[in-house]
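Here the complex is missing one protein chain, while the rest keep their positions.
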Amino acid sequence: MTTAAALATGLPFLAAVLGLAFGRRFPAAARALATLPLAASVLLTWAVAVRHDSGGVTEHGTELTPTGALDITLSMRVDGLSAIVAALVATVALLVQVYSAAYMRKDPRYSSYAALISLFSAAMLLVVYTGDLIVLLVGWEVMGVCSYFLIGHYWETEVARAAAVKAFLVTKLGDVPFLIGVLVLGVGAGSFRIGAIVDGVPPGGAGWATAGTLLMLGGVAGKSAQVPLQTWLPDAMTGPTPVSALIHAATMVAAGAYVVARLYPVFLASDATLVVLAVMAALTMVSSALFAFAQDDLKRVLAWSTVSQLAYMTGGLAAGGRDAAVFHLLTHGAFKALLFLAAGVVIHLAGTGRISDMGGLRRREPLVFWTMTAGLGALVGVPPLSGFFSKEAVLGAAEHTAIDGGAGAPPAVTGWLVIVAGVLTAGLTAAYATRLWLRVFFGEARKPAPEPHGPTPVLMLWPLAVLTVPTVLLGVIGLNESWLPAWLGDADGRAYGSADAANGLLLQAPAYYDLAPRLGTSLAAVALLALGAGAVYALWRRDPAADPARVLGRLRGPAERGFDVDRLYDAVVVRPVWLAARATRFVDRVVIDGYVHAAAQGTWLAGGGVRRSQNGNVQVYLAGVLAGFVVLAVTVAVRA
Amino acid sequence: MTAGLAAATVAAADLSGRGGPGFLSPTGAEVAFVLIGLVVLGSALLVVTTSQIVHAALWLVVTLGGLAAEYLLLTAEFIAWVQVLIYIGAVVVLLLFGLMLTRAPIGRSTELDSLKRWPAVLVAVGATATLLTVVVDAFHSAYLDLGKTDDGSARVTGESLFRVWVLPFEVLSVLLLAALIGAIVLSRGRADADGKGR
Partner (left out) sequence: MHLVYPLVLAVLLFGIGLYGVLARRNAVLVLMSVELMLNAVNVNLVAFDMWLRDTLHAGQALTLFVITIAAAEIGLGLAIVLMIFRNRATSDVSALRDLAEPGAVPRARRRLRTARTRPGSEAA
């Protein structure tokens, strides 16, 4: 089973290497190279997931070489969590590659683009499957690099370059504490193996566990675009739309939440970390939903909504609902990928990404309308769709933490934070999703549609159709605790059994393994949902041509710019660094270069002096040589 | 040959400690050596200072001849005759030819000395002083016993030359041949296109 996992990781990597090496020379092979290995990976990951069933942990590793005090093992650790997430990653990646084959068909850099997506998939699968934190870190950074390159795919434009650099720097800012956190955990547990770390946490928590997890939150916030490192994700939308779907919606940004889930017993033992995580999630959730409401660019709406939904996952994790968070990760991966791919088609049709220029697109491509409606419905959490169940699972876990609590549960405050923010966000989500839906698909076209490019390629449409199925139906798997929770196993990866759950032998209280919606939170969320959607609908009815975001009034401008956090960072971080860099440059130019130049000048002058003695008179040379010889001889004689 | 060198070193060790008669009671050979030496040095000085270029060549003859006499006093008779034969007989004649062919001015000339005379004096005096110090310091007690010996005779020299040093001797003859050809080639100058020498 671990062999299949390794193979699933290795195949896209191989494809990426081949694609980067030969893709330019054999452009015809690029498409096959992009899709076929990933298709094999999909089969393998599904095979792993199915064969794993609910079988606890399978781990195999080899230690290539001793690496000092703490050994690094190349290990594959398959448990329920990694098997399912890997299947999701590979599937979405394959769909995106298929979609890209059509979407990017005229792009001259398609081969390197496809190779980078393959490389990204390999790195993400490595992150998901690996059983060693250092190896995970490798995959983690490779993902970051791929993200950088793919955001900057249209590097001819200034915006794309700036966005790529920003994404890279901001995520790296989080990765530094992440790395230190990994080291702290590794040293604390005496091993970098996830299994050893998870087992090594004493029941009451430990100082190193708290410190390590707190530091790791930096990386989580960076990768998953949580406050305060949330600003890069909306800018990252300058990359190609399929990239946004894959990396910046479904998979990479969820890696932050995934790592927390992977190391969940460690986090569970550190109350401080969970509180910080909850605050982070609550802030992110509400603010980014508000920002999404104010955006005018279709992809930026989706980007902010991604940030907001990721905060549901981190919030769920903070409130003790690991299975709920993973559940939301899965459903979100499906419906957000669908939304982005559909948005790609919409932009293709409308010829613009600006919502204020769209309208009335419902009739142009009904399939897109229906799939996007399903996606938005799932995003909002309309009851029978998948998003409803996963969101309610998160809120349910938070409710349990807030009200029942109990030994081993996270602090009650995390539960309250997540409940309040989550319910509020449900309303805001409904508002911005409704706004998007109405403004894009209904009403009259506010701008004459461009000349049709011809029919939308089928390759771009059928990934939408495929993704619609889980978007609608995936919520079912959480309804019975013997389905998803049993599959995911216990928080440390061990097998889940109902008897154990009843006897309290698991790491968490049985309520956290119950993903079914709970009445109280469901009612509150659905009520706010209806309120948000209804209010926007009412506004739209009053004036279909105007943007419902006008209710924000004077708040709208700042909200559209993400509360000007960028400017704040600019003033607090970027400018001082810039000034320091200038000062350094000045010191380098004037002081350090001064020494160098002075040395060069001195040598030059000395050389000029010696040059003058080279007057071509052999006798002078000879006299000089002999004089030197005499001086040396005398010196030696005197000193001897 | 290595054994021979080792023997020589042993002999040196034996001899170096042995002082001869004092410097204040010179033998006849020593007096003669010093007197001829003064002549040699004086004429050598004239060689390097005279302002008449042909005179320099003639003073060189005196110097070389004096040195031949010194060799005789050192009982190296064969070397002495070779000195006379080759240096005075061949080298000086060649030098005189050279002077004539380069149209050296006959008579007094002010351009013979370089403008850099004082640095040259300084270097030469410095080198001489250093060498003198070293030599006198090292060998002031060494004595050269020139008793009844035929070490310098033509027979002994010839034997060692053709028994021990025959290979270098042959190599040297090749060198001489090469120098001969080289000198001819150089002084013929470039051959013209029609084959006539310049």
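We just call them A and B in the order they show up, numbering each chain from 1.
One rule holds in what follows: a residue touches a chain if its C-beta (ideal position, glycine included) is under 8 Å from a C-beta of that chain, and two chains touch if they have at least 3 such contacts.
These figures come from a predicted structure and were not determined experimentally.
The residue touching the chain not shown here, chosen from A:176, A:596 or A:622, is A:622.
Although one chain is hidden here, its contacts on chain B can still be listed: residues 1, 4-5, 7-8, 11-12, 15, 20, 23, 27, 29-30, 33-34, 37, 40-41, 44-45, 47-48, 53, 56-57, 60, 63-64, 67, 70-71, 73-76, 78-79, 82-83, 86-87, 90-91, 94-95, 97-99, 101-104, 111-117, 119-121, 123-125, 127-128, 131-132, 135-136, 139-140, 142-144, 146, 149, 151-152, 156-157, 160-161, 164-165, 168-169, 172, 175-176, 179-180, 182-184, 186-187, 189, 198. Residue-level contact of chain A with the missing chain is found at 611-619, 622-623, 626.
In this section, only the chains that are shown with their structure count from here on.
Distance between chain centres (mean CA atoms), chain A to chain B: 93 Å.
Within the complex, the chain B residues that touch chain A are 114, 116, 119-120, 122-123, 126-127, 130, 133-134.
Against chain B, the residues of chain A that register as touching in their complex are 617, 619-620, 623, 626-627, 629-630, 633-634, 637.
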